[in-house]
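Inspection log for the structure reproduced underneath, given as structure tokens.
Left out: one protein chain. Kept in place: all the others.
A and B label the chains in the order they appear, each numbered from 1.
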Amino acid sequence: MSEPVTALGGVASDAGIAAIAEAPLQGMITLRGDLSASAVKKAAKAASGVDLPGAGMAHMDGESGLCWMSPDELLVLCPYAEAAERLERLQTALAKTHALAVNVSDARASFTVSGPRAREVMGKLCPVDLAPDRFTPGIFRRTRMAQVPAAFWMDDTERFRIVCFRSQAQYVFDLLTVAAQPGSEVFCY
Amino acid sequence: MLILTCPVCGVTAEETEFHGGGEAHLTRHGPGSSDDDFEDYLFMRENPRGVHFERWRHVYGCGKWFHAARCTTTLEVFGTYPAQTTEPPKDLQKTISKKRPGWTWRDLA
Partner (left out) sequence: MSTRLATGGRLLNKGKPLQFTFNGKRLRGFEGDTLASALLANDQVLVGRSFKYHRPRGIVASGAEEPNGLVNLGEDGTFEPNQRVTTTELFEGLSAESQNHWPSLEFDVGAINTKLSRFLPAGFYYKMFIHPRPLWKHVYEPFIRQSAGLGRAPKVPDADTYEHFHFFCDVMVIGGGVAGLQAAKAAAVTGAKVLLVEQTAQWGGRAPVDGGTVDGKPVDNFVDEMIADLEAMPNVTLRKRLMGAGVYDHGYVLGYEQLRDHAPESSGPRHRLWRVRAGHVVTAAGAIERPLSFAGNDIPGVMLASAMRDYVVNYGVSAGDRTVVVTNNDDAYLTAFALENAGLRVPVILDARVLATDSPAMAEAKALGIRVMMGHGIAKVQGGKRVTGVGICSQAGEGAVLEEVACDAVAMSGGWSPVVHLWSHCGGKLVWDEAQAHFRPDVDKAPTGAAGEAFVSPAGAAAGDLRLAAVLGSADQAGKAAAEAVGFKHTRAKAPVGETPEEAPMMPVWLMPQGAGAALRSKAWLDYQNDVKVSDVQLAAQEGFESVEHAKRYTTLGMATDQGKLSNINGLATLAGALGSNIPDVGTTTFRPPYTPISMGAIAGEARGAVFQPIRRTPMHDWHDANGAEWEPVGQWRRPYAYVREGESTHDAVMRETKNARENLGLLDASTLGKLIVKGPDAGRFLDMLYTNMMSTLKPGKCRYGLMCSENGFLIDDGVVARIDADTFLCHTTTGGAERIHQHMEEWLQTEWWDWKVWVANVTEQYAQVAVVGPNARKALEKLGGMDVSKEALGFMEWADGELAGFKVRVYRISFSGELSYEIAVDAGQGQAFWDALMVVGHDLGVMPYGTEALHILRAEKGFIMIGDETDGTVIPQDLGLDWAISKKKDDYLGKRAQARTHMTDPERWKLVGLETLSGAVLPDGAYAVGEGVNANGQRTVIGRVTSSYHSPNLGKGIAMGLVLHGPDRMGEVLEFPGTEGATFKARIVDPVFYDKHGEKANV
């Protein structure tokens, strides 16, 4: 057993128009089940400490939270060190329910993009309307980031949290660095 | 480039977020089926000039398959609906008949 590491060892760059950083390890559990079933709702709430979010939304409380992935899938967020224990609790709670919970903490990489130009950086890579009146904290969006799938939300009006596949972490970091290159402000939000 | 609304997650997004999956409402024919039925199922596809029903997957989004009713000439999207059905919802059929007088479901000639 050794200390687990993130895909890129916590790399960061603030040379450009927004600050980009690989986030520390984050506990993540994929929960598949009928989100309208009360057993699933209860178990998800117990595992995350937050209420079930509506379609396309995320509920966050510090390192914990729930992200709505689809009508039968949630992404449960928790402190990395607690993922195994929370997974076990989820599985126990759902033992009699048709549901699937798996630890995906190590399957993902997370990044933050922050600053007044963060929306512009993301807008260069994602086909999503990121105008401040359209994309607000609380919205959880799964989409395309250039050529790879990604999901993101804002934890305040100037900071994005991005989740992507671990194997594509370097690509995503490089993408963000290119999109945030000095002198590339769009000045449109 | 189209925009489509995923009926599963409710997101309206551009075509690059989706993946087309060909004609919708095919009936699977498995072991024991006649050669003609199996050929129809595996290879024969409608190619209408006008109203068409297609399968799409929200591949970069919620990952769900859904169906879209679309005009192949004007690219108008009449509606999208979940894939767990064997024929288009009645109200959508009505909408299309209104917009394309004379059109009825499964009258592809």
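Remarks
Heads up, the rule we're going with is that a residue touches a chain if its C-beta (ideal position, glycine included) is under 8 Å from a C-beta of that chain, and two chains touch if they have at least 3 such contacts.
From a predicted model like this one, the values you see are computed outputs, not experimental measurements.
Between the chain not shown and the residues A:Glu63, A:Glu82, A:Asp106 or A:Asp155, the one that touches is A:Asp106.
Within the set A:Val50, A:Ala93 or A:Leu125, the residue that contacts the chain not displayed is A:Leu125. Although one chain is not displayed, its contacts with chain A can still be listed: residues 1-7, 25, 30, 32-33, 72, 98-100, 102-108, 120, 123-131, 134, 146-148, 165-171, 174-175, 178-179, 181-186, 188. The chain not displayed touches chain B at residues 1-3, 14, 21, 28-33, 35, 38, 42, 55, 57, 59, 63-65, 71, 74-77, 83-84, 99.
By our rule, only the chains that are shown with their structure count from here on.
One finds 32 Å separating the Cα centroids of chain A and chain B. Listed in rising order, the residues of chain B touching chain A in the complex are 8-11, 13-14, 16-17, 59-64.
Across the interface of their complex, chain B is touched by residues 55-56, 69-71, 73, 127-128, 141-144, 149 of chain A.
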